[in-house]
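Pasting a structure below so you can have a look.
With one protein chain withheld, the remaining protein chains of the complex are depicted in position.
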Amino acid sequence: MGAILTVQSDAGRRRIEELLQQHEEHVLKRWLEIAATTPGGHTDRGDMTARLTEIYQALRQSFLGSGDTSDLRGLLAELSRSRARQGFAPTETANVVFGLKQAVFELIEGDGDTEGLKGFIWFSRTIDDLGLFTFESYATAREKIILDQAEQLLELSTPVVKLWEGIVAVPLIGTLDSARTQVVMEKLLQTLVETGSEHAVIDITGVPAVDTQVAQHLLKTVVAARLMGAECVISGIRPQIAHTIVTLGIEFGDIVTKASLADALAYTLRQSGVQVTKGRGTRVTVRTEEGD
Amino acid sequence: MTSPGEQLLPINSNGDVVLVRQQVRAVAIQAGLSLVDQTKVVTAASELARNALVYAGGGQVKIEVVRNGVRSGLRLTFSDDGPGIPDIEQALTDGWTTGGGLGLGLSGSRRLVDEFDLQSAPGEGTLVTVTKWSR
(Lines give C-alpha, C1' and ligand atoms only; values in the text may rest on other atoms or scores of the structure.)
Protein backbone atom coordinates (compact mmCIF):
# COMPACT_ATOMS: atom_id res chain seq x y z
CA MET A 1 0.00 0.00 0.00
CA GLY A 2 2.73 2.38 1.00
CA ALA A 3 4.65 1.45 -2.12
CA ILE A 4 1.69 2.19 -4.38
CA LEU A 5 1.20 5.56 -2.77
CA THR A 6 4.83 6.37 -3.36
CA VAL A 7 4.59 5.38 -7.01
CA GLN A 8 1.49 7.51 -7.43
CA SER A 9 2.97 10.53 -5.72
CA ASP A 10 6.17 10.04 -7.71
CA ALA A 11 4.14 10.13 -10.90
CA GLY A 12 2.35 13.23 -9.64
CA ARG A 13 5.64 14.82 -8.73
CA ARG A 14 7.04 14.13 -12.18
CA ARG A 15 3.94 15.68 -13.69
CA ILE A 16 4.42 18.87 -11.65
CA GLU A 17 8.07 18.99 -12.65
CA GLU A 18 7.02 18.68 -16.31
CA LEU A 19 4.45 21.43 -15.92
CA LEU A 20 6.98 23.72 -14.26
CA GLN A 21 9.29 23.14 -17.21
CA GLN A 22 6.82 23.30 -20.09
CA HIS A 23 4.86 26.27 -18.82
CA GLU A 24 7.72 28.11 -17.19
CA GLU A 25 6.97 31.44 -18.84
CA HIS A 26 3.28 31.27 -18.08
CA VAL A 27 3.60 30.12 -14.46
CA LEU A 28 6.30 32.66 -13.73
CA LYS A 29 4.23 35.48 -15.25
CA ARG A 30 1.18 34.45 -13.24
CA TRP A 31 3.26 34.15 -10.03
CA LEU A 32 4.55 37.68 -10.55
CA GLU A 33 1.00 38.95 -11.03
CA ILE A 34 -0.17 37.25 -7.84
CA ALA A 35 2.89 38.47 -5.95
CA ALA A 36 2.11 41.99 -7.12
CA THR A 37 -1.31 41.83 -5.47
CA THR A 38 0.22 41.14 -2.05
CA PRO A 39 0.81 44.32 -0.03
CA GLY A 40 3.94 46.03 -1.29
CA GLY A 41 4.42 43.42 -4.00
CA HIS A 42 4.33 46.13 -6.65
CA THR A 43 6.97 48.39 -5.07
CA ASP A 44 9.90 47.37 -7.18
CA ARG A 45 8.62 45.32 -10.05
CA GLY A 46 12.00 44.86 -11.74
CA ASP A 47 13.72 43.72 -8.59
CA MET A 48 10.88 41.34 -7.75
CA THR A 49 10.86 39.85 -11.26
CA ALA A 50 14.58 39.15 -11.10
CA ARG A 51 14.36 37.60 -7.65
CA LEU A 52 11.34 35.39 -8.35
CA THR A 53 12.84 34.21 -11.65
CA GLU A 54 16.01 33.19 -9.81
CA ILE A 55 14.01 31.44 -7.11
CA TYR A 56 11.95 29.64 -9.76
CA GLN A 57 15.10 28.36 -11.43
CA ALA A 58 16.61 27.29 -8.13
CA LEU A 59 13.39 25.51 -7.18
CA ARG A 60 13.47 23.53 -10.42
CA GLN A 61 17.15 22.77 -9.87
CA SER A 62 16.38 21.46 -6.40
CA PHE A 63 13.89 18.96 -7.88
CA LEU A 64 16.58 17.51 -10.07
CA GLY A 65 19.21 15.02 -9.03
CA SER A 66 20.56 15.38 -5.52
CA GLY A 67 17.72 17.56 -4.25
CA ASP A 68 20.18 20.11 -2.91
CA THR A 69 18.17 23.09 -1.63
CA SER A 70 21.05 25.25 -0.35
CA ASP A 71 20.96 27.61 -3.38
CA LEU A 72 17.20 27.93 -3.12
CA ARG A 73 17.30 28.60 0.60
CA GLY A 74 20.04 31.15 0.12
CA LEU A 75 17.88 33.06 -2.39
CA LEU A 76 14.82 32.87 -0.13
CA ALA A 77 16.80 34.12 2.86
CA GLU A 78 18.04 37.01 0.72
CA LEU A 79 14.45 37.81 -0.36
CA SER A 80 13.30 37.70 3.24
CA ARG A 81 16.12 39.97 4.38
CA SER A 82 15.67 42.53 1.62
CA ARG A 83 11.90 42.72 2.23
CA ALA A 84 12.41 43.00 5.97
CA ARG A 85 14.73 45.95 5.32
CA GLN A 86 11.99 47.59 3.25
CA GLY A 87 9.71 47.21 6.25
CA PHE A 88 7.42 44.39 5.11
CA ALA A 89 5.96 42.00 7.62
CA PRO A 90 7.26 38.42 7.39
CA THR A 91 3.71 37.23 6.57
CA GLU A 92 3.74 39.33 3.40
CA THR A 93 7.01 37.77 2.28
CA ALA A 94 5.67 34.29 2.95
CA ASN A 95 2.53 35.18 0.94
CA VAL A 96 4.69 36.08 -2.05
CA VAL A 97 6.17 32.57 -1.91
CA PHE A 98 2.74 30.94 -1.42
CA GLY A 99 1.59 32.79 -4.57
CA LEU A 100 3.40 30.16 -6.63
CA LYS A 101 0.95 27.53 -5.38
CA GLN A 102 -1.97 29.48 -6.82
CA ALA A 103 -0.19 29.98 -10.14
CA VAL A 104 0.48 26.25 -10.48
CA PHE A 105 -2.98 25.26 -9.27
CA GLU A 106 -4.68 27.45 -11.89
CA LEU A 107 -2.65 25.69 -14.54
CA ILE A 108 -3.60 22.19 -13.34
CA GLU A 109 -7.22 23.14 -12.82
CA GLY A 110 -7.47 24.53 -16.35
CA ASP A 111 -6.16 21.26 -17.80
CA GLY A 112 -8.32 19.05 -15.57
CA ASP A 113 -5.13 17.11 -15.01
CA THR A 114 -5.62 14.35 -12.33
CA GLU A 115 -1.98 13.33 -12.25
CA GLY A 116 -1.07 16.94 -11.68
CA LEU A 117 -3.63 17.29 -8.87
CA LYS A 118 -2.09 14.39 -7.01
CA GLY A 119 1.34 15.90 -7.42
CA PHE A 120 0.01 19.23 -6.28
CA ILE A 121 -0.39 17.94 -2.73
CA TRP A 122 3.34 17.21 -2.66
CA PHE A 123 4.16 20.51 -4.38
CA SER A 124 2.00 22.45 -1.93
CA ARG A 125 3.83 20.92 1.02
CA THR A 126 7.19 21.83 -0.51
CA ILE A 127 6.14 25.45 -1.05
CA ASP A 128 4.72 25.62 2.51
CA ASP A 129 8.13 24.59 3.81
CA LEU A 130 9.81 27.28 1.74
CA GLY A 131 7.34 29.92 2.90
CA LEU A 132 7.95 28.96 6.50
CA PHE A 133 11.65 29.11 5.80
CA THR A 134 11.41 32.78 4.77
CA PHE A 135 9.56 33.39 8.03
CA GLU A 136 12.30 31.66 9.95
CA SER A 137 15.03 33.65 8.18
CA TYR A 138 13.17 36.80 9.11
CA ALA A 139 13.03 35.78 12.78
CA THR A 140 16.72 34.82 12.82
CA ALA A 141 17.74 38.13 11.22
CA ARG A 142 15.64 40.01 13.78
CA GLU A 143 17.12 38.10 16.68
CA LYS A 144 20.60 38.88 15.44
CA ILE A 145 19.81 42.60 15.24
CA ILE A 146 18.50 42.53 18.82
CA LEU A 147 21.62 40.75 20.04
CA ASP A 148 23.89 43.22 18.24
CA GLN A 149 22.01 46.15 19.71
CA ALA A 150 22.17 44.71 23.21
CA GLU A 151 25.91 44.40 22.75
CA GLN A 152 26.24 47.99 21.54
CA LEU A 153 24.19 49.16 24.50
CA LEU A 154 26.57 47.32 26.83
CA GLU A 155 29.53 49.07 25.21
CA LEU A 156 27.86 52.45 25.60
CA SER A 157 26.92 51.97 29.20
CA THR A 158 30.39 51.12 30.44
CA PRO A 159 32.75 54.07 30.54
CA VAL A 160 36.14 53.64 32.18
CA VAL A 161 37.52 57.08 33.07
CA LYS A 162 40.96 58.23 34.10
CA LEU A 163 40.93 60.11 37.40
CA TRP A 164 44.65 60.71 37.75
CA GLU A 165 47.89 59.40 36.33
CA GLY A 166 47.77 55.75 37.34
CA ILE A 167 44.19 55.84 38.66
CA VAL A 168 41.11 54.84 36.66
CA ALA A 169 37.47 54.60 37.70
CA VAL A 170 34.26 52.95 36.54
CA PRO A 171 31.15 54.76 37.70
CA LEU A 172 28.44 52.11 37.47
CA ILE A 173 24.89 53.33 37.06
CA GLY A 174 21.65 51.39 36.93
CA THR A 175 20.82 47.78 37.41
CA LEU A 176 23.75 45.43 37.07
CA ASP A 177 23.13 42.04 35.59
CA SER A 178 25.68 39.33 35.28
CA ALA A 179 26.44 39.97 31.60
CA ARG A 180 26.87 43.71 31.99
CA THR A 181 29.07 43.32 35.06
CA GLN A 182 31.33 40.95 33.15
CA VAL A 183 31.67 43.35 30.23
CA VAL A 184 32.46 46.29 32.51
CA MET A 185 34.98 44.32 34.45
CA GLU A 186 36.78 43.06 31.34
CA LYS A 187 36.95 46.61 30.07
CA LEU A 188 38.31 47.85 33.40
CA LEU A 189 41.08 45.23 33.46
CA GLN A 190 41.94 46.00 29.84
CA THR A 191 42.20 49.71 30.67
CA LEU A 192 44.56 48.94 33.56
CA VAL A 193 46.94 47.27 31.09
CA GLU A 194 46.62 49.92 28.39
CA THR A 195 47.17 52.88 30.73
CA GLY A 196 49.57 51.14 33.09
CA SER A 197 47.31 52.14 36.00
CA GLU A 198 47.94 50.41 39.31
CA HIS A 199 44.79 51.70 40.97
CA ALA A 200 41.13 51.38 40.07
CA VAL A 201 37.98 52.65 41.73
CA ILE A 202 34.73 50.81 41.12
CA ASP A 203 32.00 53.23 42.13
CA ILE A 204 28.56 51.68 42.64
CA THR A 205 26.76 54.74 44.01
CA GLY A 206 24.31 54.55 41.10
CA VAL A 207 23.54 50.89 41.56
CA PRO A 208 20.29 50.26 43.44
CA ALA A 209 20.83 46.59 44.23
CA VAL A 210 23.13 43.66 43.58
CA ASP A 211 22.48 39.95 43.56
CA THR A 212 24.86 37.15 44.49
CA GLN A 213 26.20 36.75 40.96
CA VAL A 214 26.94 40.44 40.50
CA ALA A 215 28.62 40.64 43.91
CA GLN A 216 30.71 37.61 42.97
CA HIS A 217 31.73 39.22 39.68
CA LEU A 218 32.83 42.39 41.49
CA LEU A 219 34.83 40.27 43.87
CA LYS A 220 36.43 38.22 41.10
CA THR A 221 37.41 41.41 39.29
CA VAL A 222 39.24 42.71 42.33
CA VAL A 223 41.09 39.39 42.64
CA ALA A 224 41.88 39.32 38.90
CA ALA A 225 43.22 42.90 39.08
CA ARG A 226 45.49 41.82 41.93
CA LEU A 227 46.80 38.93 39.85
CA MET A 228 47.71 41.50 37.22
CA GLY A 229 49.44 43.74 39.74
CA ALA A 230 46.78 46.40 40.38
CA GLU A 231 44.57 47.29 43.35
CA CYS A 232 40.84 48.03 43.28
CA VAL A 233 38.77 50.08 45.70
CA ILE A 234 34.99 49.76 45.76
CA SER A 235 33.15 52.95 46.66
CA GLY A 236 29.57 54.10 47.16
CA ILE A 237 28.14 50.90 48.60
CA ARG A 238 24.57 51.66 49.64
CA PRO A 239 23.31 50.40 52.99
CA GLN A 240 20.95 47.92 51.32
CA ILE A 241 23.78 46.51 49.22
CA ALA A 242 26.06 46.17 52.25
CA HIS A 243 23.19 44.37 53.92
CA THR A 244 22.70 42.06 50.93
CA ILE A 245 26.37 41.22 50.71
CA VAL A 246 26.61 40.36 54.39
CA THR A 247 23.33 38.43 54.41
CA LEU A 248 24.36 36.42 51.34
CA GLY A 249 27.51 35.50 53.20
CA ILE A 250 29.82 36.81 50.47
CA GLU A 251 33.29 37.25 51.88
CA PHE A 252 34.70 40.63 50.87
CA GLY A 253 37.84 39.86 52.81
CA ASP A 254 40.59 42.44 52.61
CA ILE A 255 39.06 44.40 49.75
CA VAL A 256 39.20 48.14 50.43
CA THR A 257 35.78 49.82 50.45
CA LYS A 258 35.13 53.56 50.77
CA ALA A 259 31.90 55.46 51.40
CA SER A 260 32.17 57.82 48.44
CA LEU A 261 34.06 58.24 45.19
CA ALA A 262 35.82 61.26 46.76
CA ASP A 263 37.06 59.15 49.68
CA ALA A 264 38.20 56.46 47.27
CA LEU A 265 40.08 59.02 45.17
CA ALA A 266 41.78 60.48 48.25
CA TYR A 267 42.74 56.97 49.35
CA THR A 268 44.17 55.92 45.98
CA LEU A 269 46.04 59.22 45.61
CA ARG A 270 47.66 58.59 48.99
CA GLN A 271 48.46 55.02 47.97
CA SER A 272 50.19 56.18 44.80
CA GLY A 273 52.22 58.77 46.71
CA VAL A 274 50.33 61.92 45.75
CA GLN A 275 49.73 64.42 48.56
CA VAL A 276 46.62 66.52 48.62
CA THR A 277 46.86 69.63 50.79
CA LYS A 278 44.27 72.25 51.52
CA GLY A 279 45.67 75.75 51.05
CA ARG A 280 44.42 79.06 52.45
CA GLY A 281 40.82 79.87 51.68
CA THR A 282 39.01 77.18 49.77
CA ARG A 283 41.59 76.53 47.09
CA VAL A 284 42.96 73.06 46.91
CA THR A 285 46.47 72.54 45.63
CA VAL A 286 47.96 69.26 44.64
CA ARG A 287 51.54 68.26 44.14
CA THR A 288 53.22 65.00 43.37
CA GLU A 289 55.96 63.75 45.61
CA GLU A 290 58.81 62.03 43.86
CA GLY A 291 59.30 58.47 45.12
CA ASP A 292 57.57 57.51 48.34
CA MET B 1 32.98 9.22 11.05
CA THR B 2 33.52 12.91 11.40
CA SER B 3 31.55 15.68 9.73
CA PRO B 4 33.44 18.64 8.19
CA GLY B 5 32.96 20.78 11.32
CA GLU B 6 34.59 18.18 13.53
CA GLN B 7 38.11 17.14 14.23
CA LEU B 8 39.71 14.44 16.26
CA LEU B 9 43.08 14.95 17.94
CA PRO B 10 45.21 12.39 19.78
CA ILE B 11 46.62 13.12 23.25
CA ASN B 12 49.70 10.99 23.67
CA SER B 13 52.43 13.42 24.67
CA ASN B 14 53.04 16.80 26.25
CA GLY B 15 53.43 18.17 22.74
CA ASP B 16 49.92 16.95 21.90
CA VAL B 17 48.53 18.93 24.84
CA VAL B 18 49.99 22.10 23.30
CA LEU B 19 48.50 21.17 19.90
CA VAL B 20 45.08 20.62 21.50
CA ARG B 21 45.26 24.10 23.06
CA GLN B 22 46.16 25.70 19.72
CA GLN B 23 43.44 23.85 17.83
CA VAL B 24 40.78 24.60 20.46
CA ARG B 25 41.76 28.29 20.29
CA ALA B 26 41.38 28.29 16.49
CA VAL B 27 37.95 26.66 16.60
CA ALA B 28 36.82 28.89 19.50
CA ILE B 29 37.58 31.95 17.36
CA GLN B 30 35.65 30.35 14.51
CA ALA B 31 32.69 29.78 16.85
CA GLY B 32 32.66 33.48 17.69
CA LEU B 33 33.66 33.24 21.35
CA SER B 34 34.90 36.40 23.08
CA LEU B 35 38.57 36.64 24.04
CA VAL B 36 37.82 35.84 27.69
CA ASP B 37 35.63 32.87 26.73
CA GLN B 38 38.31 31.62 24.33
CA THR B 39 40.86 31.78 27.12
CA LYS B 40 38.54 29.97 29.52
CA VAL B 41 37.76 27.10 27.15
CA VAL B 42 41.40 26.72 26.06
CA THR B 43 42.45 26.56 29.71
CA ALA B 44 39.77 23.94 30.43
CA ALA B 45 40.96 21.96 27.38
CA SER B 46 44.52 22.11 28.66
CA GLU B 47 43.48 20.77 32.07
CA LEU B 48 41.36 17.95 30.61
CA ALA B 49 43.98 16.95 28.03
CA ARG B 50 46.62 16.79 30.75
CA ASN B 51 44.27 14.67 32.87
CA ALA B 52 43.85 12.19 30.03
CA LEU B 53 47.62 12.05 29.61
CA VAL B 54 48.56 11.80 33.31
CA TYR B 55 45.80 9.51 34.60
CA ALA B 56 45.03 7.36 31.56
CA GLY B 57 48.34 7.47 29.71
CA GLY B 58 46.66 9.13 26.74
CA GLY B 59 43.37 9.53 24.93
CA GLN B 60 41.76 11.74 22.34
CA VAL B 61 39.60 14.80 21.97
CA LYS B 62 36.85 15.63 19.52
CA ILE B 63 36.49 19.34 18.76
CA GLU B 64 33.27 20.59 17.14
CA VAL B 65 31.29 23.76 16.59
CA VAL B 66 27.69 23.50 17.82
CA ARG B 67 24.66 25.73 17.27
CA ASN B 68 21.65 26.64 19.34
CA GLY B 69 19.47 29.16 17.52
CA VAL B 70 21.61 32.22 16.83
CA ARG B 71 24.16 31.24 19.46
CA SER B 72 27.11 29.17 18.46
CA GLY B 73 29.46 27.32 20.69
CA LEU B 74 32.32 24.92 21.00
CA ARG B 75 32.00 21.36 22.22
CA LEU B 76 34.94 19.23 23.34
CA THR B 77 34.70 15.52 24.04
CA PHE B 78 37.67 13.96 25.83
CA SER B 79 37.82 10.20 25.95
CA ASP B 80 40.33 7.73 27.28
CA ASP B 81 40.57 4.02 28.10
CA GLY B 82 42.31 4.60 31.40
CA PRO B 83 41.48 3.20 34.85
CA GLY B 84 38.38 5.40 35.17
CA ILE B 85 37.22 7.35 38.21
CA PRO B 86 35.76 5.39 41.13
CA ASP B 87 34.22 8.36 42.96
CA ILE B 88 33.12 11.11 40.57
CA GLU B 89 31.73 13.32 43.33
CA GLN B 90 35.10 13.33 45.05
CA ALA B 91 37.03 13.84 41.81
CA LEU B 92 35.05 17.03 41.22
CA THR B 93 35.96 18.48 44.61
CA ASP B 94 38.42 21.37 44.73
CA GLY B 95 41.81 20.26 45.96
CA TRP B 96 41.21 16.53 45.54
CA THR B 97 44.06 14.91 43.63
CA THR B 98 45.69 11.55 43.15
CA GLY B 99 48.25 12.78 40.65
CA GLY B 100 50.23 15.22 42.77
CA GLY B 101 48.64 18.29 41.16
CA LEU B 102 46.60 21.05 42.70
CA GLY B 103 43.34 19.18 42.30
CA LEU B 104 41.85 21.94 40.19
CA GLY B 105 41.83 20.14 36.84
CA LEU B 106 38.30 18.74 36.86
CA SER B 107 36.61 21.08 39.33
CA GLY B 108 38.29 24.13 37.81
CA SER B 109 37.47 23.25 34.21
CA ARG B 110 33.85 22.70 35.22
CA ARG B 111 33.73 26.37 36.33
CA LEU B 112 35.30 27.55 33.07
CA VAL B 113 32.63 26.11 30.75
CA ASP B 114 28.83 26.34 30.45
CA GLU B 115 28.05 22.63 30.27
CA PHE B 116 30.08 19.84 31.84
CA ASP B 117 29.36 16.13 31.71
CA LEU B 118 31.56 13.44 33.19
CA GLN B 119 31.01 9.73 32.63
CA SER B 120 33.34 7.20 34.14
CA ALA B 121 33.51 3.93 36.00
CA PRO B 122 36.46 1.91 37.28
CA GLY B 123 38.06 0.02 34.42
CA GLU B 124 35.89 1.67 31.78
CA GLY B 125 37.81 4.81 30.97
CA THR B 126 36.57 8.36 31.22
CA LEU B 127 34.43 10.52 28.93
CA VAL B 128 34.28 14.26 29.58
CA THR B 129 32.08 16.50 27.42
CA VAL B 130 32.24 20.26 27.84
CA THR B 131 30.47 23.05 25.94
CA LYS B 132 31.11 26.78 25.88
CA TRP B 133 28.50 29.05 24.25
CA SER B 134 29.16 32.44 22.74
CA ARG B 135 27.59 35.22 24.77
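Letters are used for the chains, namely A and B, taken in the order the chains are written, and counting of residues starts over at 1 for each.
Just so it is clear, contacts are C-beta pairs under 8 Å (C-beta built on N, C-alpha and C of every residue); 3 or more make two chains touch, one makes a residue touch a chain.
Everything below uses one rule, namely that contacts and distances are computed from a predicted model.
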Among "Tryptophan synthase beta chain", "Anti-sigma factor antagonist", "Peptide/nickel transport system permease protein" or "ABC transporter ATP-binding protein", the UniProt name of the subunit that does not appear here = "Anti-sigma factor antagonist"
Visible contact partners (per top-of-document touch definition) of the missing chain = A, B
Hidden partner chain, touching residue among B:Asn12, B:Thr43, B:Ser72 or B:Thr129 = B:Thr43
Request  = Using the touch definition up top, pick the residue from A:Thr114, A:Gln152 or A:Gln190 that touches the left-out chain.
outcome  = A:Gln190
Task = Provide the residue numbers of subunit B that touch the chain removed from this figure.
result = 14-15, 17-18, 21-22, 25, 35-36, 38-40, 42-43, 46-47, 50, 94, 101-102, 104-105, 107-109, 111-112
Key: Interface with the unshown chain - residue positions in subunit A   = 185-186, 189-190, 192-193, 196-198, 220-221, 223-230
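Note that in this section only the chains that are shown with their structure count from here on.
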Distance between the centres, which are taken as Cα means, of subunit B and subunit A, whole angstrom = 28
Ask   = Hey, which residues of subunit B end up touching subunit A in the complex?
value = 36, 69-70, 135
Remark   = In the complex, the residues of subunit A that touch subunit B are 140, 143-144, 147, 179, 182, 186
